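Missing here: one protein chain of the complex. Every other protein chain is in place.
Note that the chains take the letters A and B in the order they are written out, and that residue 1 is the start of every chain.
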Amino acid sequence: MKPAPFEYVRPRTADEAVAALTEAADAKVLAGGQSLIPLLSMRLAAPTTLVDLNGVDELAYVRTDDDCVRIGAMARHAQVEHDAAATARQPLLRQALTLVAHPTIRNRGTTVGSIAHADPAAELPAVLAVLGGTLTCRSASGTREITASECFVGPLESALRPDELATEIRLPALGPTSGTAIREVARRHGDYALVGVAAVVDVDGDDGAVRSARAGYFSVADTPVVLDLTDTVDTGPSWDRAAEHAMAALDPLGDIHASADYRRHLIGVLTRQALAAAHSDARGTDG
Amino acid sequence: MTTKLFGDPIPRLEDERLLRGQGQYLDDLGNDALEVAIVRSPHAHARIVDIDVDPALDVDGLVAIYTWDDLDGPLAEPLPLLIPHPTLTHSRTPYALAKDEVNHVGEAVAMVVATDRYIAEDAASRIRVTYDPLPPVVGIAAARAAADLVHDDVPGNVAARMRQSNGDADAAIAAAPHRISLDLDIERSASTPLEGRGVLARWDTESARLRIWSSTQTSTGLRAAIAARLELSLGQVDVLTPDVGGGFGVKIVHPWPEEVLVAMAARALGRPVKFTEDRREHFIAAAHERGQQHHVEAGYDDEGRLLGLSVRFWHDNGAYTPYGLIVPIITSTQLLGPYKPGAYTVEFDSLYTNTVLVTPYRGAGRPQGAYVMERTLDAIAAELGLDRTAVREANFIQPDEMPYDHGLIFQDGKPLRYDSGDFPASLEKLKKLVGWDDFEAYRDQARAEGRRVGIGIGCYVEGTGVGPYEGGHVHIETTGKVKVATGLTSQGQGHQTVFAQIVADELGVPIEDVEVVTGDTRRFPYAVGTFASRAAVMSGSAIALAARRARAKALRIAAEALEASEEDLEIVDGIVQVRGAPDSRIALGTVAVLSNPLRYAFDEASKAATQFAVGDPTKPPVPEGDEPGLEGRDYYSPNQSTFANGMHAAIVETDPDTAEIRILRYCVVHDCGPMINPRIVEGQIHGGVGQGVGGALYERMAYDEYGQLLNASFMDFLMPYVTEVPEQIEIDHLETPSPLNPLGIKGLGEAGIIPSSAVFASAIEDAEGIPIRSMPISPSELFELRRRHGKDGDRG
Partner (left out) sequence: MAEPTHAIRLHVNGVAYDLDVPARRLLSDALRHDLELTGTHVGCEHGVCGACTVLLDGEPVRSCLTLAVSVDGEEVTTVEGLAAADGQLGPVQQAFKDCHGLQCGFCTPGFLTTITAGLRDNPDPTRDEAREMIAGNLCRCTGYQNIVASVLRAAELSASTGGSQIPKHAGVSQDLPTASGAEGDGGGTP
């Protein structure tokens, strides 16, 4: 399976990349390539121009600020995963990244690339969504920020316009009274999840009561879905109502790997597991 | 003193080269060759209305485009039916390029030849084929219902109906104290070796000879087929097998359309031509296997002994039948396993569907057979409230009943007659290995922890070393090196090592001096191929016999040279010497020199053999009936297969919430007779078990109702990674030698995979208390089964 021919541009800066995107009629951006190159090889995508970001070093950063983590477009998953400061500031990042494919893929694939690719079965879009992060993009007309809730339009379709270059994602820091967890069921180790849940739970500092509970779901719809489950959490805490609520609110489809009913069942199981683990994490009860 | 190598787990001789990246697989060859892309049907069933190649003609680097209209003579005829059978009344084989009609997604319609594969694909993508779609027949139910036909002239989509019986099963069932009825399904999987198919051809105009390399399991089969297609004499065609990155059965099919077409193009264009398939092509244009549905009626007594067994089944053979009925015939016969039902009837229909060909995949019908028999025995045990192993024991053929004739005809056309095996002893070993009798205690403990575990068992018999023959050639050269050749092929089984072990032992030479070549028709032109766990038995035996001939000749010549008696001679480390008088010795290389009486010396050593140096002037230099040279050639052609056997057990854990299935333990007891190289034996078992896990829990071909293969990639066809196979495979061996061949060995290539679906179904059923009748099974399917049986626990 070999790609069809394309024009190739190798900018050295983000500005050059934006200029190339503006100029080309039908261009695609090559960052990690772990999702794009199979599509090219299978000839499911045949852009006229490929803009290769692999020389744009200025975008290969992971920056940790007091209130957020900022990941540049050319930061590899592996780079993010092993960045101690970033993963301390927002632990859900590392929890999610260890579930993304296999380490070899993570050596080349980029975190921003995963967001731009907008696969509803992928972990990172759900992480961006549940944390309320943003995607920054640049075009000839300037810079714009896309919020997580606007970012994912449909399966493999983000809100990026054809002439826009995604340059950075920003993930808010995890608060001191919050905890995170991600749980998924996949057919094989490293496969896309049949269903996945990324949870953030915030507790009252004194008694550990749940102040808020949010869950971001992947592989359940055309885009990641975030549910605010705060009002469904009963004292204990008990997650049964949260699980039932999620099962009723979501309408997963069946495919060759899993039936719709099984996915719905997993939504319940994994909601319980993820909330419980995020809650423990918030309370510091699991180390 | 050379130690015996037979039985020694020595490291493999192949490895050094392969580990350095110096393997020579098909695509590593022919860097100067033109490359091929094939235009394939996107429809499961359609008439071809028009093929417009014009849009492709201006692609820079295009060399040629072929469709069926460009083929003539035998090239234009359907590809051969490799294994005819009288009951295969409606066989159909494909054309090398589709003529008028396509019958599965992936069928070859046009061939593009270009300077490289990228450009070939560019040209191929521009070719416009107009199709008139026809209703596709997908799945056994649709094939049986026959509302639509795959081939217009094959009524009911039935390629063949075959029946075999021993005794009157229906009567025995009717008269039995108990009866049971079961429906059992297995879905399709496939060999999917890591290396796909590939073929390279060079036509030498000056000598009018064709040289072909193919990633094939049969060099001689391919040679004959290509010679016939291209109207060449056999002597004009050489077939060499390169290193092959796995076969597992799919590469026994020949000639593939691409093999014929590449050979044709190489000759027509006068340039080397190469085809390397990609992964998607392997899924839609190679072959699959395993899809069958079975209906069982059985009559049994209070001990669970089968008094009568009647099996009716439906085999999905895909769009064409080039490999005949081998797979369902093997199911029919190997279903019996290590048991002796009072009476047995088996009948199958082999049905066409608009899907990829079905030809043998490791196990080749045995997994289905074992699955049916083992599930039946488990069901009988459940009905009677008996231990599942007790029911096996009640049905076993006993060791003193060997040889045991089942009164049926096996896949080689010979009687199904077991020659060896001690089934009670194997089961005893297995029970001890897995701790069968302690399992209930373990289950109670697990239950107390909220865990759900189950144990399963599966037994099988495997007919190995099927004929008609294999041959071996052993040539001791004047340097003392020993060159060995056999015509069958290698795909990772370690033939270069195990055959060298045999020769080193037989001749008494250091193994470093032995070099083995397989699958090269220039070196050995009479062979069958590597499949059906036959290589060690067939070529191993033939090579042993050939080595013995070479040894006998060496001793005869050495005796004359040393003026000693042959009985007093031994060969140690490549030196022929008089036992007890080591000063009286002659190197095998020198014996080789003497074996070829010369007029002209060509080097120092050869002077020793010239006409004034040796020979009795009163006798002819080459005695009557003899030949020059120190060689041995022999063939092994048995009367029947030799039957290996094995028994597996697995302990699984099922998750009460997610229905995921985890393998806690996997145990194998295996009998392939004496083992040439125990490490290679274990490697074969490991690999088979790995594929078995894949087939039981992960892999299936997902066709939709339009005949589109939805999972034609490794992303969605779930071959196991290391994380999906057991962490340990515990193996114990029993060795009951085969009386049928000089080494007493039996085959084992398919052993690891045969009982897999049976074992996992048995274990999961034991864990869940739900009958498992359909395999493979995924967590989603287990969840659905739980709900259907009201065992939901749907806490969500």
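In this text, a contact is a pair of C-beta atoms (placed from the backbone, for glycine too) under 8 Å apart; a residue touches a chain by one contact, two chains touch by 3 or more.
Just so it is clear, the model here is predicted, and its values are computed rather than measured.
Screening A:P3, A:P120 or A:G133 for touch with the missing chain picks out A:P3.
Taking the complete complex into account, B:G246 is the one of B:G246, B:P510 or B:P656 that touches the chain left out.
Checked against the full complex, the candidates A:A14, A:A78 or A:I146 give a single residue touching the omitted chain, namely A:A78.
For the chain left out of this panel, the touching residue among B:G688, B:G707 or B:G747 is B:G688.
Touching residues on chain A toward the chain that is not drawn are 1-8, 10, 30, 33-34, 37-38, 40-42, 50, 52, 54, 60, 78-79, 82-85, 87, 101-105, 107-108, 189-190.
Listed by residue number, the positions of chain B touching the unshown chain are 11-12, 14-16, 18-25, 27-28, 31, 60-61, 116, 118, 192-195, 243-246, 248, 278-279, 491-494, 679-680, 682-683, 685-691, 713-715, 719, 721-723, 725, 727-729, 752.
Here is the rule we go by: only the chains that are shown with their structure count from here on.
In terms of their C-alpha centroids, the spacing between chain A and chain B amounts to 44 Å.
Taken in their complex, chain B has these residues touching chain A: 117-118, 121-122, 125, 278-280, 657-660, 698, 702, 710-711, 716, 718, 720-721, 723-724, 778-780, 783-784, 787, 794-796.
Those residues of chain A that touch chain B in the shared complex are 1-5, 42-43, 185, 187-191, 194, 240, 243-244, 247, 256-259, 261-262, 265-269, 272.
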